[in-house]
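Note that this complex is displayed minus one protein chain, with the remaining chains in position.
The block that comes next holds chain A.
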Amino acid sequence: MTEPIVQVSPAWAVLAPLALLLFALAGAGLNGALVARSVGRPFRSGASAPLAQVARLLRQRRQVTVAADVLLWRIGAGGLVVVAILKILVIPLGPWTLADLDVGVVWFNTMDVMIWALFWLIGWGANSAHALVGGYRFLSLAVSYELPLMFALITPAVAARSLRVGDVVAAQQNLWFVIWMPVAFVIFCGSVIAFSSWGPYATAVGRDIAGGFLTDVSGVDRLLILTGRYAVLTAGAAFAVPLFLGGGGGPLLPDWLWTLGKTALVLATFVAIRHRVPTIRPDRFAEVAWIIVLPAALLQVLVVAIIVVGS
């Protein structure tokens, strides 16, 4: 049973980043545990690895490359977490939302476009070849995933006849959108993993280019970027819930708990995919994205639009 979405006092906005960072930390912990399992170390040492990493990076001295564009570099490094926080403003936690925007879906889309700029700026700022290659690789991937992502975002909005996230949740009272728009859901999830430069789409930080845009970042900048990647992955997982998974809808438990639970499940899946799927090269993926994925997304919108107009 979903309750109507209400906008809560802006004072609660203090808690939203905290929750986001906790989820991001949990995601990092899960990743650490999976890494530990794959190399045969104890599970727990892997799960606590992110905390050790935070402590290490906080104390690490910042290295600066020659003729780095420090201003742009710092903007790129600090911006990721900010963008992730701005993303979750429109995501309702059960019945409560921080910003009940008329155009919440477009807001989310705008924030994920910001990531284009941020990752490129991180790559550019260092003034080093590998980092720059990483930045360009991300942009070439972005050109492939962004249009399918836009249509995947629009599909639930078409079905709900509204760009307001609350209306999209309300439209799923009887049937979750993931059931009758699975293609859009899969494309959305793939794009979230891509815009977080994660898992199979992590070529911008690939080992073949010595870590890509992460090559030369150190200390607190590196901490902010790594946190930011987990944070945008978390925000993307959280947005899948109101968009496709019925928001806070579910039996027995309160709505807000359902939202958190579903978010955790989606995030865990995203994190685990990294250890299951091989790397996808952006240059080869471009043709697949434009010839198969984009038309699939368009067909999905068409099917949904016909059903909505017909009903």
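The rule we apply is simple: contacts are C-beta pairs under 8 Å (C-beta built on N, C-alpha and C of every residue); 3 or more make two chains touch, one makes a residue touch a chain; residues count from 1.
Just so it is clear, contacts and distances are computed from a predicted model.
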| item | value |
| --- | --- |
| Among "4Fe-4S binding protein", "Sugar ABC transporter permease", "NADH-quinone oxidoreductase subunit J" or "2-oxoisovalerate dehydrogenase subunit alpha", UniProt-listed name of the chain not shown | "NADH-quinone oxidoreductase subunit J" |
| Selected from A:Phe23, A:Trp96 or A:Trp124 as touching the chain missing from the view | A:Trp124 |
| Residue, one of A:Val81, A:Val133, A:Leu163 or A:Ile209, that touches the chain absent here | A:Leu163 |
| Residue among A:Ile179, A:Leu253, A:Val277 or A:Ile292 that touches the chain left out of view | A:Ile292 |
| Which residue of A:Val14, A:Val39, A:Ala67 or A:Leu252 touches the chain not shown here | A:Ala67 |
| Absent-chain interface as seen on chain A, which is shown | 67-69, 71-72, 75, 101-103, 106-107, 109-110, 113-114, 116-117, 120-121, 124, 127, 136, 139, 142-143, 146, 163, 281, 283-284, 286-288, 291-292 |
